[in-house]
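Beneath this line is the structure, given in structure tokens, with notes to follow.
The complex appears here without one of its protein chains, the remainder shown in place.
The block that comes next holds chain A.
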Amino acid sequence: MSDIKFTVNVDEYLSLNKYEVDESNAHIELKGGAEACDPAEFDKLIRVCPAALYKRDEDGKQSFDYAGCLECGTCRIACGDTIVEKWENPQPTMGVEYRFG
């Protein structure tokens, strides 16, 4: 199990962004779902995802929510051959919308 340390709550930052969340379509999917993923691979995504979408709680339970995705593709590059099974762009007009960029 990892000892990746962080104190910041990125969700609060994401709430400042403009999103059109596509509730019915996950544009990123993990092989077998987040809970089943190899912890070592999952750790990589915890370290590199700028939106902190890959989480592990105190009990060690892994979770992933695409809703705050910044669509950078970093998880696809980091783990596209292992646990990131699907990475597509969100459906038309959906996803993040940067006002500053």
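We adopt the following convention: a residue touches a chain if its C-beta (ideal position, glycine included) is under 8 Å from a C-beta of that chain, and two chains touch if they have at least 3 such contacts; residues count from 1.
To be clear about the criterion, contacts and distances are computed from a predicted model.
Its record in UniProt calls the unshown chain "FAD-dependent oxidoreductase", which is the match among "Putative Membrane protein", "FAD-dependent oxidoreductase", "ABC-type lipoprotein release transport system permease subunit" or "Energy-coupling factor transporter transmembrane protein EcfT". Interface residues of chain A with the unshown chain, by the touch rule above, are 4-8, 10, 13-14, 16-17, 44-52, 70-74, 76-80, 87-90, 92-93, 95-101.
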